[in-house]
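Removed: one protein chain of the complex. Kept in place: all other protein chains.
Lettered A and B in written order, each chain numbered from 1.
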Amino acid sequence: MQIKCTINNRIFVEDIQVDMLLIDFLRHLGFLSVKRGCDTANCGLCTVWIDNKTVLSCSILAVSVNEKHVTTLEGIQDEAIEFGKFIASEGAEQCGYCSPGFIMNVLAMKRELVNPTEDSIKHYLSGNLCRCTGYMGQLRAIKKFLNATRGGCLSESS
Amino acid sequence: MFTLKDYIVPESIEEASQLLNQNRNNVILGGLLWLKMGNKNYNKGIDLSKLGLNTIIENESSIEIGCMVTLRQIEISKVLNTYFNSLLVKSVKNIVGVQFRNCATVGGSVYSRFGFSDLLTALLALDTHVHLFHGGVIPLEEFINMTYKKDILIKIIINKDTRKASYQSHRKSATDLPVLAVAISRYNSHWKISIGARPNKAMIALKSSELLSHRPDQIESACNQAVSEMKFGTNIRGSAEYRRELAKVLIRRGVEEICR
């Protein structure tokens, strides 16, 4: 089936099998930041945005993004670098395999939540698993990032 | 891995229904989260996303939740954060993560009638009907126990009463499926106790609810009654024995929360 969609502000017209998952479609097109960590929609590694909404690309048919806008980490490199520096300075990328999906969701959170508390940050990101860091370094990085880039988050937890 | 031969986005619900009934292996696509984990070979996948069923509408006397509404929409819905002490919001917010809830649909969750469903447990404690394309508008309680007929669940209709409600669940870890889920509501003096993940699908503890409606001071008896009138089972998340103990505690906490 032929679909037309926008990925990272570039238009793609592709003929694909209808049961192809979005994650495989994106990786096939070379958007290799999108990672697969599980088969049960439980790890958050494959997170991308569809029309700016944060979703699991492992659980979406590629054909269903017809006429839609998809964003992967390749499409927001400036922001990835900006936030990534905070992650790096905590050493909290570690193996880095969960980083793209995690960063996509952090940046989605930044767009969606205004001055989030520590608890609402954890809640928003709870679907992003990481086995290396123990999450604390990620939280330190997020707080510093939010504080540096705009009014920031409330430091006290609710 | 599931396979799919064809993908169609119908323009009307009639067309969707016609497509669904054309072939035994045609299927309505919800959030795909569960469907894609199976190994079935499907013929046509029917995507309802063009039918305007992705909204939560507040009417004079009811709240209508379209089948394509995502769990995340429920979570951030103003109206659902206002009514029933945010019961539905509380029931969905522990489900995996924001991205998952942005994919998972109400139609998929309710139609599948999974035992572990938080949402089903909560909806059951409200005055809820489902609107099926062929089956018409029927009470959720009836729908839950119906055999799986091919039909399209168009929307959920919740009577907008002044019901107070409480959601209680126990999970081994924060984002896991529940070991036990309990939703309780009180409308005037009428109580409803819904228990899910027993691990079988949610049910109303009828006798217990009735007992409490007549004797609201008899919380302990109501808890014991619920445990004795319902079947609890053992699965990987917990034993029947533990679930019975949990049920008593969670019912009591729910009732106390509402009475507070």
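Keep this in mind: contacts are C-beta pairs under 8 Å (C-beta built on N, C-alpha and C of every residue); 3 or more make two chains touch, one makes a residue touch a chain.
Here is the rule we use: contacts and distances are computed from a predicted model.
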{"item": "Among \"Aspartate carbamoyltransferase\", \"Polysulfide reductase NrfD\", \"Molybdopterin-dependent oxidoreductase\" or \"Abc transporter-protein\", UniProt-listed name of the chain not shown", "value": "\"Molybdopterin-dependent oxidoreductase\""}
{"item": "Which displayed chains the hidden chain touches across the whole complex", "value": "A, B"}
{"item": "Residue ranges of chain A at the interface with the undisplayed chain", "value": "32-43, 45, 72-74, 77, 80-81, 83-85, 87-100, 103, 122-123, 125-139"}
{"item": "Interface with the unshown chain - residue positions in chain B", "value": "1, 3, 97, 170, 172-177, 179, 236, 238-239, 241-242, 245-246, 249-250"}
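Convention: only the chains that are shown with their structure count from here on.
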{"item": "Distance from the mean Cα position of chain B to that of chain A, given in whole angstrom", "value": "28"}
{"item": "List of chain B residues in touch with chain A within their complex", "value": "2-7, 29, 31-33, 36-37, 45, 47, 49, 93, 96-100, 102-103, 174-175"}
{"item": "Residue numbers on chain A that touch chain B, as the complex places them", "value": "1, 18-19, 21, 39-42, 44, 47, 53-56, 58-61, 63-64, 105, 108-109, 123-128"}
